[in-house]
Structures are given as C-alpha cells and as structure tokens.
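All protein chains but one are shown in place.
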Amino acid sequence: MKSVELEDIDKYFPSSGTWALIQARLVLIPGQIHAVVGENGAGKTTLMKILAGHERPDSGRILVQGNAVKFNSPADAARLGIGMVHQHFMTIPGLSAAQNILFGSEPRTAFGFLDKKGILCTAADCAARYGFSIDVTKKAESLSVGEQQQVEILRLLYKNCDILILDEPTSVLTDQEIHSLFSVLRQLKASGKTIVIISHKVGEIKKIADRLSVMKDGRCLGEFRASDISSHALSDLIMGDYESPRKKIKTTFPRQSYPILEIKNVSIHRQKRKSNTLRDITLSVNEKEIIGVCALANNGLKELEDLLAGRLKPDKGSVAYLGNPYPKLRKAPWLPGGIAYVPSDRIGRGSCTDRSVAENIVALDRDSFFPHGLLDSAKAQARTLKAIQVLGVKARPESKIRQLSGGNIQKMILGRELSEPPANFCLLCEPGWGLDYASLRRTYKRILEVRNKGSAILLLSSDIDEILELSDRIVVLHEGMIAGIVTNGPGITKAKLGAMMMGLGRSDGEPCAQPEKLND
Amino acid sequence: MIKKESGDKGKSLIFTLLAALISSCLLLLFFSESFFDSFVLFFINPLANRYYLGNMIAFMAPLIVAGLGISFAFESHNFNLGGEGQIYAGSLAAVLVAIAMKEQSAALIWLASFTAAAAAGGALGALSGFLKRRLAVDELISSFLVSSIVVLVVDFCITGPFQDPLSNFQATRAIPPAAALPKILPPSSLSTGIFAALLAMVLGKFILARTRFGFELRLCGANKDFARYAGIDEGLYALVPMLISGALHGVAGALMIFGSYGRLLRGFSSGVGWSAIAVALIARNNPLALLPAAAFYAYLDAGSKSVMMGAGASQEIVGSIQAVIFLFITATRLPFFKAQTSFLRTMLKSKTGTKKSRWRSQ
Partner (left out) sequence: MTWLDTAGDILASALEAMTPLLLAAAGGLFTELAGMLNIALEGLMLTGAFFGFAAAAASGSLILGVLAGALASSAVAWAYGSATLRLKANAFITGLAANIFAPSITAILSAVWFGTRSVVALDIPEPARPLQAFFGSTSILGRIFFSHHSLVYLSWVLAAGAALLSNRSILGTRIRATGARAEAVAAAGFKPDSYKLAAIILSGFFCGIAGASLSLPLGAYVPAMSSGRGWIALVAIYLGNRRPGRTALACFIFALAESFSNFAQGQFGIPSEFILAIPFAATLIALSLGTSAKRV
C-alpha cells in the first residue's frame, strides 16, 4: 500500500493562456476511495493527469511513499502502480476485450506470436478475481460503454496498479451500470486498492467516497472526510458563493410569441451503432425565448447540434426555420434569415486557425464583403471591429487565430455570432467554454440582451449551471429522447435536472417524481 | 494536406534546396569521369551558353503554368497526381485542333487550341473531382489512375491514327508553322510563351489572394468544416479546383507544343507533371514564388541536360534530385533546428493574474 502526496503543483497551458493548476495539493490515504470534486474546469482532470504521468507539472512535487518522483510518461506512473481511466475510453477497436485488457504484456508463444488461449484465460481470470462480469471474447467495438469502462479498469488491475484514478466514471453510465460500478469499487477497496474518483456530482460522491478534495479554479480548497461534510456544504464549496445574476437580469415576457424554429418528430438513426441517436424530437423555439437543452455525454446533444448545423440529415421528421425548411447552408447571423451558431468544437468548426481574425469573420458573409467578387476591405474591417468589441477580444483584426488563447478564440466566435443586428435564431453550444469569470458574465449578459431583442435561442450545454442561469425553458435529453421539458424557476434544481438526465424522472413542468434519489 | 507549420517553414525550404544541390554534386561525383568538368557543365554551362539559357527559361513556362495548377489543387486541399496525363492530353487536343485549323489565322488557332487543351486537361481533373464528390473516391489515387490510362491512350493515338506518315519519329504531324509562338532567343526554344506563363501566374495570384472565389477555395482547403459552417458549399470546391488544375496542366502542354516542339512527340512531356508538383511545393503554393521555384528547378534540369548530353540520362538525374526535394520539402521537424520554447513558458508564467479558464480540463 502506497501513500501518495502532490505538493504545490502548478500547470500553465500556453495554448489557451490559462493556469490550470495553482499550488494544487492532494494527499491520498491507502485503501480509501478518494473523490476529487469541483466544477467543470476546476483543474481536477489536469491534476490527476499529472499524477498518472500524462501531463508534466510546471513546478511542484509528487511524493510516493515519501520519495519525490518524476513521471515522464504514463508508463513511469504505471511502474509505481498508478493508473488512470480517462473520460474518453481508450479501448482499441479490432482487438478483443481480452487483448485490450492485456495489451502491452500479452502471454505469447514461441516466435513472438500471441497465445490466444492464454490471453483469454488470463483476462477471464483477472475479471473473475475482481468480480467483473464481462465477456472477454467480445470485440472492443461491440462493447457497451459500461463494459468498455470495465476493460479500462481491468487493464490497470492486470498491471497491478494499486492506485486507480477514474475520470468522471459515471457520466456515461446508466443507473444500473453506476450501481454495479460502485459495488466493484467497494470490492476493490476491500482488496486494498486506493481509488480516486474525479466527479462533480455531489450525490454520487457522498455515496461512494471516504475522503473528498474540493477544487476550484485550479486550487485545492481543502480535504474532508466524506462523513464530516453535508451535501449542502459541499455543494456550496463547489459552486462558490457567487449569486446567480439571472435574478437581476431576468424579465418576464409574454409567452405564446410565434415560433422561430420548429423541430417536428425528428429521428436520426445511426446504422453502425444500431440505436437511435435522436428519437422523435419535437421542439419549437419561440422568439424572445432561451431554451436550454442539457444531457449527459452520448445522449443526443451532439447529434442535435449536428442536425441544426446541417451535418446530419433527419431520417424522419423535419425542421422548419421561419416557416421554411431549415437552410442547408447557413447565412451570416447579421443577414436577414441568418442564423447565429456557436459550435461546441471551436477550433475545428468555429474558426479557421490558419487565417486572421478578420478573415474568420468575413468568411461568414461573402456576399456583402466581396461586392464585385473582390474584397471590400473597409466594410470587412468595420464588421470585424464590431464583432471584436462585443466581448472585447484581445487581438487585432490581422492576428492569426492560432496566436490567440482559447478564451479569446471563444470570445471572437461569440462576438461574431452575437454582434448587431442579432439573428432570429441562435444555436449556442457550450458558450461558456474557456471563458474567465468576467468574460463569462459579459457573455451571459449579451446572450440575454440578444434574447430580449427578439431572438429565439437554443442553448445546448452539458454545464447545468449555465442551463439554469440562462434558460427560460429547459429540455432534458436522455438516450436521444426528450426526457422532460420544464419551465425554469426557483423549483428547478441541479438535482432535479440531474435525475432527469439520468432518466430517473420524467417531468412536464411538474417537479420530478423522485428528485432526491441521487442526493440522499 | 500540405500542412504549413510556421516555425520550420523557411528552414525546411533552405534545407531542401541545399539537399538538392548536394545530391546533384554527389550524382556527378559518382557517375562522371571528371568531377570538375561535370561540375562546370552542370552549374556554369546553363547560364553561360545562350542556347542552354534560352531552353532553360523556355522550360520554366510549362513549369509555372502546371505548378499554378498544382497550387490551385493543393490550396483547396485536393491532391492532383494526374498532371502527367493532363499535360499529355492537353497537348494532343491542342495539336489536333491546330492541324484541323491550319487555314485560319494564328490568333484564332491559339484561341481554339489553348481552349481545347484546357478543356481536355480540365475534363480529366474534373473527373477525379466528380468521383471524389459523388463516390468518395480518393482523388489522389483516381487522378493517378486516370492519368496512367490517358498517357497510354495518347501514346496509342500518336503511334496509331494520328502518326505523321512522313516522319520517322513517333510523332503527330506538325502544327502550322505560322501558329508557332514567336521565338525570342534563337536558336534556343525560348518563345513568347514565357510571357503568357507569367501573366497566368500573376492572374492566379490575384484570383487566389483577392477574389471571393479564391477566398472560398483557400478556406475550404484550410478547414473544410469551418468552410461548411460559414455557409460555403464545400462539395463544389472538391470539383472546381480539380477542373482548374487539370485545365492549367492542359495549357502547360499546349505551351510546350506551341512554344518549343511544334508537334506531339511520344513521351515528350514525360516527367513535367511530377516536376510541377516539386515546383509548387518549393513555392509553398504561393503563385508569385513559382517564378524563382521554376527557375531553380529549370536550372537543375538544364544542368543535368548539359552534363548528360552523351549519356542521355538527364531525365533520371533530374528525377533523383526531384526525389530528394520531395523527401524533405514538407518536413516540419528538422533534426538540425531545435526550437526553444520552454523559455517562453517561463516568461508567461511571471505574468500571473489571468484567471483560470474552464477550457482545458474535462
């Protein structure tokens, strides 16, 4: 059993220009389940990646059994028994579950050939020893998400890791799977393993963890015994004490204004996965309204975005915009009939990193800026400055996007999409990503301004706080279906939405049936 | 596909050109009796001799035009490996039209022949673009396959139906003498075609850099997903640049016919398509840089022709040098130039105060 300490870890990301970790510290007690909790982007994952050798700290020390160690690669960490299961699983398609578990140290026969039988037996033994119920002969690509996770954990156990780090292990699991995961984790603890869970879900943490570390803005706020701290106190610590400004800005509008965007009975079938990625979605977004859509990963949020980005064609149903079929090619937001769209993939889709800020803005509206086929620089310059000023992008129009920090790129995109005059319809996906606190406030303010000017806004976000803060109505997707539509108000809490996102309670404006189930 | 990395961009260019020169010297050292004589022949002779100088500049014309065609394809992220066939087919079309129109005025012949050449080359390029857009066939492979077929078919045409019955060469009949482009530096083959090439180059630069079409084309090349997001029909830019690229190759072929050869000889343009790719890569797809790139390339070509007069292996010498260029020109990480970045990080760190972002983690 090993004790592990992280001391005063600093980590700076030059690409986004942010400090991910500032003097972060953590102590792991052997044989316990330790939770690292905090909001999205509090630095939890970065800190754990450093412990598992995936990232190197700028400064600070890692102590294992009191000895300072340096990890240059995950393999170094694994040698000391530290392993991590990432949020995005790294199972290798084309290989069986058994081959995945043993990857890197497979039993072999003569001449460097695989001992297929040996691999299956060893993997099955390993699974059985730790109480996993997985069919190791299955190919990786046909494993369910929960099974992939088991493979990842088994991979670490096979390498004799005794410190297992799990990054948001429950975010992609069904309730049933969470239940069995937790029983497996308890069993592992009983056999002497140390487990670290990264999470932002208070209810789950209270259920499983022995100790908690709370992180916020790259710092560790403190360590607690799980039994010593109430859910409420923990929640307050994670959220911080800032008050939602929504209450100040929010104004009420007459409902029943006319719908701008209408999605009717849309289903998208993806043949490879043999499951519907969107099932029978009917939703209309009215003018002067923000509809927030939230879901756990792989529950249809991405597909909804791609549908409205014109990337996925509905197999059934239709989408109408201002009474016409939804346009195949988007017009710039400031043009009549235009659409504002802030994509969740800001580098790949939302910007062109090889081009200047000005070109990234001009690109949206070639009709206006190339009046006779040639660039009208003055006009382009004016629009660029307008877009930059909305959120105060720290860049010149001629700066290349690749020279900008992540937050600045996001501000450029937001400014471009939300500049005057606003579009009738705005599709905003994870608008708060990468923004510092001040920019976040300015962004939220601008989004509400745009709403008040009459835009219909569809806000897709995995960040429940963002949803709660901005939305007039909230739609929850679960397994590609609408699990519920609620009107935002004082009765709507994170816990209720969380329960709906996990498919626990259906609601149509009424409180959820079992809202407290996860938060006991 | 041709990814430009900011840091080592210039370095890899210098490194590549040096490697090309060094490998030329090595080849001379290995395959000639007297290194010094060959060295003079290779590096000095092309510039000292009016005939070689003229031929060298004449060769730049098709290189610039075809290189421009490659730039159009590469800038839009399309890979045109069919240049060989497109040049050859363009040449055939030009020759046939010119022969058919031998009674007409020179200007009319030029107009019709170059149009025909552009159409022939463009059709081949567009075919690959179409296959990519409609059937998701990799344009890299399809353009090469189409070109391989076309080269053989044109070979057949030259030796079969269109063979000049009065000639001992495997060649078509000659174009009307009046239609040949005026010579500038006789007895070399330098003609006014070089001015046409320079004009095309400037026009190409203008289109790519200034016009809406060029803007959209480059945007599709740089980030197709973003282009689509911005409302550009990116499927169109799989097709049109390949068409332009093919058309320019066809015109390059016609330029060689009307400027130098006067008839279509079997295999006369063999290798020019590959050379154009090398030139476009050295120029980093910047049309104006095609001029020095083509000059450098034509210089090496003239040098190897001059040194290999007897042995006749100039084509292969050029090929070897070309291979060296291809090997290094796109390198983004060169072993001899290590960038120092940790210093920058320390600098940035002292400027604390930026609040934590929510971006990286998760």
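Per-chain residue numbering starts at 1, and chain names A and B are given in the order in which the chains are listed.
By definition in this document, contacts are C-beta pairs under 8 Å (C-beta built on N, C-alpha and C of every residue); 3 or more make two chains touch, one makes a residue touch a chain.
All figures in this text were calculated on a predicted structure; none of them were measured in a lab.
Note that of B:Tyr51, B:Phe213 or B:Phe326, the residue touching the chain absent from this view is B:Phe326. Residue-wise, the contact with the chain that is not shown comes from A:Leu114, picked out of A:Ala68, A:Leu114, A:Ala128 or A:Ala382. Touch with the chain omitted from the figure is made, among B:Ser91, B:Ser142, B:Thr172 or B:Ser269, by B:Ser142.
Annotation for subunit B: contacts to the undisplayed chain at residues 1-3, 5, 27, 31, 79, 81, 131, 135-138, 140-142, 144-146, 148-149, 152-153, 155-156, 159-160, 274, 277, 281, 311-313, 315-320, 322-335. Mapped onto subunit A, the footprint of the missing chain covers residues 54, 73-75, 78, 90-95, 99, 103-104, 106, 108, 111-114, 116.
Throughout what follows, only the chains that are shown with their structure count from here on.
If you average the CA atoms of subunit A and of subunit B, the two centres end up 46 Å from each other.
Note for the complex: subunit B touches subunit A at residues 4, 6, 210-213, 215-216, 219, 222-223, 225-233, 344-345, 348-349, 352, 354-362.
Of all the residues in subunit A, the ones that touch subunit B in their complex are 10, 12-14, 16-20, 22, 39-46, 58, 87, 168, 217-218, 309-311, 329-332, 341, 343, 345, 348-355, 359, 362-364, 366, 370, 373-375, 402, 405-407, 410, 432-438.
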